[in-house]
Every structure is written in C-alpha cells, then in structure tokens.
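Heads up, one of the protein chains got dropped from this complex, but the rest are sitting where they should.
Per-chain numbering from 1; labels A and B assigned in written order.
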Amino acid sequence: MNSSTEADHGAASSDDAAVAGAPEKASAAVPGPPAERGVPKWRRTLRPYLLIVPALLLTGGILYPFGLGLYYTVFDFAASKPQPDFVGLENYRRIFTDSSFWDSAWVTVLYAVGAAAVETVLGVAVALLLHRSTLVGRVLEKVLILPLMIAPVIAAIIWKLMLQPSVGVVNHLLRPFGLGGVQWTDTPTGALLSSIAVDVWVYTPFVAILALAGLRSLPASPFEAAAVDGAGWWFTFRKLTMPMLWPYVLVAVIFRFMDSLKVFDIIYALTEGGPGDSTVVLQIRAYLEAIRFQRYSFGLSYMIVLWAVVYLAAMVLVRYLGRIQNRAAEVPK
Amino acid sequence: MTKRQSGTRANGAVRRRVLGIAADGALILYFVFALFPVVWMVILSLKPANELFSTYFSFTPTLDSYRTVLGAGQDEGVPFVRFFLNSLVVSLGAVGLSLVIGLPAAYAAARWRFRGSENLMFTLLSFRFAPELTVIIPLFVLYQQLGLFDTYVGMIWVLQLVTLPLIVWIMRSYFADLSPELEQAALLDGYTRKQAFFRVALPLVKPGIAAVSLLAFIFAWNNFVFPLILTSSEAQTVTVGALSFLGGDRPKYNLTAAAALVSVIPPLILALTIQRYLVRGLSFGAVKS
Partner (left out) sequence: MTGTTGSASIALRGVHKSYGRDTALDGLELTVAEGEFFCLLGPSGAGKTTTLKTVAGLAEPDSGAVELDGRDMTGVEPYDRGVAMCFESYALYPHRSAYDNLASPLRSPKYRLPAAEARVKVHETAELLGIEGLLERPVGALSNGQRQRVALGRVLVRPARAFLLDEPLSHLDAKLRQAMRAELKAIGDVRRTTTLYVTHDSVEALALGDRIGVISDGRIVQTGTREDIWHRPYDTFVARAFGRPLVNLLPGTVTADGHFASAEGGFELPVDVPAAPGTAVQLGVRPRDIALGGEGGALELAGTVYVTEVLGRAVEVTVRLAGGRQLSLVAPRAAAAGLRVDDPVRLSVRLENLLLFEADRPERPGRRITP
C-alpha cells in the first residue's frame, strides 16, 4: 500500500513516535500486525483541559486583581497610607452609614431603570416599524447600527457640544419655540435626564437590532391564522407578537439594565457627576474615591458592593429569562 | 348594501395608507434623532475657528480642524495621531491574543462536556457584566508596581476582559452549530485531531471568526475606562484623547468634533461590513439570526 505514511503520521502525534511499530514492515503489502497504539485514559481525559489551559491562566490573571481588590477592602490602603492597617469591615460600615452612598445608589437605579425602560420601548417600536419593510424602513435600517458603534464616551462628547446652553445647536433649534435657554446639564434633574438621553441615543439600536432579529425569526403561521380570523393589529400584537418576541427583548433588556448599572463613560464625559453630586453613579463615585482622591480601599469597597448588586441582578434576571424562554418554546407554532 | 361595503373598504384603504405614512414618519423622526448628532459633528468639524460661535448652519467649510488634529496636532499639545495608532495597536493586540487563547477554549467547551467548562464559561460571562473598576483599581496599583502602567502590554492584558468573553462565548456557539460528525469523518479519513480542527472545523467557522473579531475590535477600540485609568500618555488611546481638546481655558469644539469623527471611523466601517453577523455577537450568542 502506501508506504510513506508512517513518517507523516509521526509528525502529527510526535509523542507516539517512540512506540511506533517497526516501519520496515509498513511497506509490506500483506496484512501486517496492526499499528494501533492505545492512548492512555488519563491523556484522553486531559485533552479538553489542555485546550482551555491558556484561557484558564488568563482568567486567573483577571481574577487575581479582583481578589486583590476584595482583599484591599478590609484595609485602609490609600496613596497617603502605603503601609495599610487591617480595618475589618470598617470600609463597608462607613459606606452603608454614609448618605452619599445611598444618594449614588439611588441615582444609579434611576439611571438604569430609566435608560433600560426607554430603550426597550423605543427599541421595540423602532423594530416593529422597521419590520414593516417599507422603502423608507429598508433604507434607514442600513444606518440603524451607527450610534451603537460610536464609543459611548465620544457620543457623550458629541451631545455635550450639542447641549451647550448658550452656543449648543439644540437650544438654537428650540429657540423658535421659545425654549432657547434650557440648562440641559446644569441642573440636577436636567443632567440626569440628559445622561439618560445619551444612553438612549447610543443603545436604542441595540434593543432594536435584537428585537428585529426576533421578529424576523417568528413563525409565520400563527400570524396568517390570526389574519384569516380577522384579528386586529392590537390584538395580534398583544396576544401573538409580544409573547413570542419577549424572550428576544428580554435578552436585550438584561444586557441594557446590567450595563447601565455600571455606567461610567457617558456620565464621566457629559457631567463628570455634576452639577454637585447629582449624577454621581456608583462607578463614578468609586472612580473619584479611588483614583482622584487615591483612597484605594474605600473606593474599592464601593465597587465590591456594586459588583454584588450586579451579580444578584444578573442571577435573578437570567433565571427569569430561562423561565420565559421555556414558556416561549411551548407557544404553539 | 354593496355600495356601503365598498365604501368601508375604500375608507379602510385610506386609513391604512394614512397609518402607513404615519409609521414611516415616526421612523424618520427616530432616525433624525439618531443621525442628527453625527451630521452636526461633521458640520462642526468643518467650521473655521472664527465662525465657531457666530453661526450654526451657514459658514465657509474648511478642513483646518482635521489638519490640526491629524497633522499639526503637536502644536495643540495633543498627539492625536499617536493616540490613533495606540488604539490600533492595543485593539489588534487584544483581539489577536483573545483569538489565540479563546478559540481552543471555545472549541473545547463546544465539543466536550467536562468538569469546569461551564464554570469557566460563566466566569467569563461574569467578566462581561462586572463593573470594570472592580478590577481596574487593583490593577492601577499592581501595574505601577509591575511597570505595566501606560504600556501596550498592560492595555492588551486588561482588554481581555472585553474581548475574551465575547470571543469564547460566540465562537462556542458557532462550533456547537457545527456537526461533530464532520471532524469525526476527518479522523476516519486518516487525519489527526489537530488536523481535523484546522482543516475542517476552523474553515467552517471562518465567517464567525471574522465577525466576532471585528466586533471585539470595535469594543476594544471604543473602551474608555481602561485607558483612562491605566495609561497616561505613551499608550493612551483615541477615546481618552478625544476628550483632551475639551480641556484648557477655551474648549476647541471644532477640533473635538474632528477628533471624535476620526476616532469613530474605524468601528463604523467595520460595523457596516459585519452587519449580518452582529445580532449573535451583540447578544453573546443568545440570539441567532
């Protein structure tokens, strides 16, 4: 048969070369003794682990600073105190008794709920409108992605320029309507709403894209049946579209809610937490404490608390998503 | 009777027509909101410095802002071209490293059920949702001790937090969609496992690799927190750099706009090329299109 294959094969699994059968027999045309060599069990079991070792190492490299951060929170480590003392849970006690933490937490929740809610409603609406596939829709769909691909910080810069009270273009355009002097980012409420608006501008396409993909993957037959039965638009939307679409939308909502809990870029560039402390969300607070004031331990304690909140929110939402997806799988097709 | 019926039918048609136009109108309204800021940036960036605050829509367009930002940036004290190149280096580096490390892991997680694989996957997913500063603050301290502060290596390392979960999760879903019998057939054709992976599995997920790499590149490029805290000048990227034109006693809006536009060009071009694959990437494989 083909006598040259032994060498080729040796290259492929070099560690087997030592036990390779006598190669001179290979050229014999008569059926020779089999060349098979068993791979020991432990090596077969190990195979997948070898493939993930690099990823594991890298994951460890990321978990290490996280663990280090957790460790720092029981000290009073700061630039001013490079030889920290153990303080136990003092940092956490200080946080939870500090009204500025609760203010930050409240702003964070307002921001996350507000942004996620508006983006969901607007995103689904845009998706439904685009799903009609009119000429206008097909043209506009091509640029739907645009805001999403702009770095959030750049988006915030863009809006900051536009919302300038005196020379910004938004007030210029509103002037004919007698609304020329809106102090967009200079009042506490205005600053929060403006930040949410930027978030909405960037991330509505995210919800819309996922919802549109969901709409396009829905089975046609229930809708045809509803149309034959003469069901109205609202009925179809409420009883058919929404229940079947909800799992897709929920994926988007989960991503958006969790991401806005840890918002940083947009607020940093748009308001830097101001005016006053009115838009200091938790990540901004931690940044100010840890980086600006270099109170590492104290700032980190903020982050650990936020991390725990995000983690819990994720668990609850993902479990809910699983239930919804199971239920959606039962919707008759 | 028949007359009245045809009348209602005509009314219905008119109503549908009006509703259709209203729907298109609503859509156009949203897209005005979505696109106007970009258009306005283009306008701002083309304004000459002396007309910056005196006019809105009528002015003499000039490319001076771009010239300043790209060429003579040093005059303004902002080495923007360098930031741009830095972004390119760290984003490419981060995606490259994630691919080398993530592809085998994604393949293993898709093909074998083994202890720890789900744990690894969920740890990676939790990175996606973890508040960045939880890791960045300790790294800020650590990097200064290790000499990684403001270096490419330091940035590429920390960007794994963004790129690795994305690549592993999405490539796992691509590999899982691929019938394992294809690789099994290759094994019986006389190929080794390594060859079966490289000759059969990998070519078949190439579109997935391309799409996820571009998306990971975009996210790495757009990241702001990491370079803000872990770089100062040498390895600083465009997202932080674009902010620097706003500093100083007199904010330079035209330069900021030009810098912002230049810095969004790479992600925008890439995004338009992979639009078809975006859904799976954006949802971490939770939604396939």
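For the reader, a short list of remarks on this structure follows.
Operating definition for what follows: contacts are C-beta pairs under 8 Å (C-beta built on N, C-alpha and C of every residue); 3 or more make two chains touch, one makes a residue touch a chain.
Everything numeric here is computed off the predicted structure, so don't read it as measured data.
Contacts of the undisplayed chain with the visible chains, over the whole complex, involve A, B.
Of B:V200, B:V225 or B:V264, it is B:V200 that touches the chain left out of the display. Between the chain not shown and the residues B:L63, B:L187 or B:I269, the one that touches is B:L187.
Residues of chain A in touch with the missing chain: 1-6, 8-9, 11-13, 21, 25-26, 28-41, 44. The missing chain lies against chain B, touching residues 179, 181-182, 184-193, 195, 200, 203-204.
Heads up, the rule we're going with is that only the chains that are shown with their structure count from here on.
The centroid of the Cα atoms in chain A and the matching centroid in chain B are 12 Å apart.
Residues of chain B that touch chain A in their complex: 20, 23-24, 26-28, 30-31, 33-35, 37-38, 40-41, 44, 52-53, 56, 100-102, 104-105, 107-109, 111-112, 114, 116-117, 120, 123-124, 126-127, 129-135, 137-142, 157, 160-161, 164, 168, 190-195, 218, 221-225, 228-229, 239-240, 242-243, 246, 253, 256-257, 260, 263-264, 267-268, 270-272, 275, 278-279, 282-283, 286-289.
Residue ranges on chain A touching chain B, taken from their complex, read 5, 9, 12-13, 47-49, 51-52, 54-56, 58-59, 61-63, 65-66, 68-69, 72, 77, 122, 125-126, 129-130, 132, 134, 136-137, 140, 142-155, 157-162, 167, 169, 172, 201, 204-206, 209-210, 213-214, 216-217, 248, 251-252, 255, 258-259, 261-262, 264-265, 268-269, 282-283, 286-287, 290-291, 296, 299-300, 303-304, 306-307, 310-311, 314.
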